[in-house]
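Only a single protein chain was left out; the remaining protein chains are all shown in position.
Moving on, here comes subunit A:
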Amino acid sequence: MSGKGAVWSRVRSRLRAFPERLAACRTEATAYGRCVQASTAPGGRLTKDLCAQEFEALRSCFAAAAKKT
């Protein structure tokens, strides 16, 4: 938010495209969300990269959606 704001507005415009790309990856997002939610059940423990596979699937879908638009 300093100077002419060129960098900031560029980053913001990229960020504004996130919701529609996320909407294109509904199944992967649901799978990842379910995995994380399952770890919050009693007896589960959330550690780093517990759901790494689901997140990789989500991220590659997201990148593919970015390439398409």
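Following the convention adopted for this analysis, contacts are C-beta pairs under 8 Å (C-beta built on N, C-alpha and C of every residue); 3 or more make two chains touch, one makes a residue touch a chain; residues count from 1.
Quick note on the criterion: contacts and distances are computed from a predicted model.
Novice: For the chain that is missing from this picture, which UniProt protein name fits: "Arginine-hydroxylase NDUFAF5, mitochondrial", "Glycosyltransferases", "Fanconi anemia group C protein homolog" or "Cell cycle checkpoint protein RAD1"?
Specialist: Choosing among "Arginine-hydroxylase NDUFAF5, mitochondrial", "Glycosyltransferases", "Fanconi anemia group C protein homolog" or "Cell cycle checkpoint protein RAD1", the correct UniProt name is "Arginine-hydroxylase NDUFAF5, mitochondrial".
Novice: Tell me where the left-out chain touches subunit A, residue by residue.
Specialist: The list for subunit A reads 1, 15-16, 18-19, 22-23, 28-30, 32-34, 36-37, 39-40, 46-51, 55, 58-59, 62.
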